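The complex appears here without one of its protein chains, the remainder shown in place.
Showing chain A:
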Amino acid sequence: MTAAQAPVPQAASAVAPVAVDRPPADGLAGLGTMVRLVVRRNRVRLTVWFVVIVGLFAYVGDYYKGLFTTQQALDDFAKLSDTPGIKALTGLAAAPATLGGAVWTKIWMTCALTLALGVVFLVTRNGRADEELGRSELLRSRMLGLHAYSVASWLVTTVLCVAIGLFVALASVGLGLDPAGAGTTGSWVVGASVTGIGLFGVGVGALAGQVASTSRGANSLASIIIVACYVLRLVGDLGNGTLTWVSPIGWGQQMAPWGGNRWWPFALLVALTAVLLAVAWVAEARRDHGAGLLPQPAGKADAPQRYATPLGLAVRLQRGPIIGWTLAVVLSALLLGSVVKQMTDLLADAGANVSTIMHGTGVAALLGLMAGLIALIVAVFAIQSATQLRADEASGILEPQLAGALSRSRWALERLLIPTVGGAALLALGGGLLGIGYGATIGDASQGPRIAGAALTYWPAVMVLTGLAVLMFGYLPRVAIPVTWGVVAAVWIVMLIGDALHLPGWVLEVLPFSATPILPAERMTWTPLIIMTAAAAILTWAGLARFTRRDVQPG
């Protein structure tokens, strides 16, 4: 029988354009293989996130159990914690005068935020990053469903969140953080609240990976959303609490372990995650492979002269992150500045203990703390920009530039102007807006430059971390980016819980952020700033000296 004699097959109707409107069949084909791939590719990362977060919680729990042996000690700690500063940074535990509550105040926010950001990076790594690099194209050419790879990474990160929550709960039960006779409900609620924030991170990461068309864009977008949620709850915790309820991170707080022991905010978090994942699913089915949701318009056929300089090109390439981080700094500064006034009333009631915690009393200490928070955002911006040195080398895009008449040191130094000058500008901008926001409430225009100066004292600290990134780039190019972020995270964790780690005082004092004088509460001291600036210069010089002598190593 020849083809001409065959009856017209039913499938011919599939040629009709209406077929494109239907979702592809078997969207999950190959899911099992993809789950194994995701686990295999990320086994080190999954283990590290698990050990760090569960370990942090268990370590602080164990330490506090040894520290607070009497109810009197817990009462004192609760009183000490009930300050605007602590409320701003971590929120106050629902039951601050219990052992579990003390541990929650100290470490819950760190664990929850670390998990949320960690899963965002994991989801991007397996989703948008692979798509951008063309790896998933090869996979998709096989019998692999449209959603299989994404869903596999969502599943694996969800399991990570559940496992971390479970072991946080088990650690809590094991350490006996629950008050005597109260059962173990509080422990299970605290575990679930960590899991819930992690799941929110999975949802945000999944959606960001569909909207942005680059992995850097996806990570930035998702991080900014999570930071925004943190700032929302910060303002809410300092005010009447309304904004806390707007932020999913606030929902996690409001599960109130050892206090209200509420389960229903967990259901809210799960529902929100489900909605985010569903939107991501639909978006993935509607867009083209390799594209974001936003269409790509035609660009210019010619480049302006300035793109031929490393700085001009880098400013163009990092335009998105620069705008994004500037917005983050501006919004944070305006939000923080607007609540200072409200808090002065709270401060009036606070006891003498506040001064020791906040390095001084009153508004000055609070402003200093907020300037430090802005400096932290700026530090992340500067390090992200500095790690682009290695990212460009790894992608191979550096080679054609160095094949031109461009020296390695000039290329790197011009690129480093962005974290160096940009970091200073963002510090001044954030500090200035914070001061202006506060000054407006008390009718004092001089606050702007005053707080801008306070924020600028963090510039040497930001530069030390940037110099560290350059040193890693020079000496350990292949692992520079994860090692740099790992060191920054370690510095941050040591600052948060250094006392619990039994580290000698001088170690804590010497860390870049602690070594910076907290203006306007403390007296200005130039020595640490000069030392840190010199250290930053030496780190940068050493990294660049090595880079100009080693092979260019594409990833």
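Please note the rule applied: a contact is a pair of C-beta atoms (placed from the backbone, for glycine too) under 8 Å apart; a residue touches a chain by one contact, two chains touch by 3 or more; residues count from 1.
As a convention for this text, contacts and distances are computed from a predicted model.
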| query | Name the chain not shown, per its UniProt record: "Benzene 1,2-dioxygenase subunit beta", "Lipoprotein", "Xylose transport system permease protein XylH" or "ATP-binding cassette domain-containing protein"? | reply | "ATP-binding cassette domain-containing protein"
| remark: Full-complex touch with the removed chain, picking from A:Val51, A:Met143, A:Val246 or A:Ala303, is A:Ala303
| query | Of A:Thr33, A:Asn261, A:Thr326 or A:Gln401, which residue touches the hidden chain? | reply | A:Gln401
| query | Considering the entire assembly, which residues of chain A contact the chain that has been omitted? | reply | 132, 213-214, 290, 296, 298-303, 305, 307-308, 313, 316-317, 395-397, 399-407, 549-552
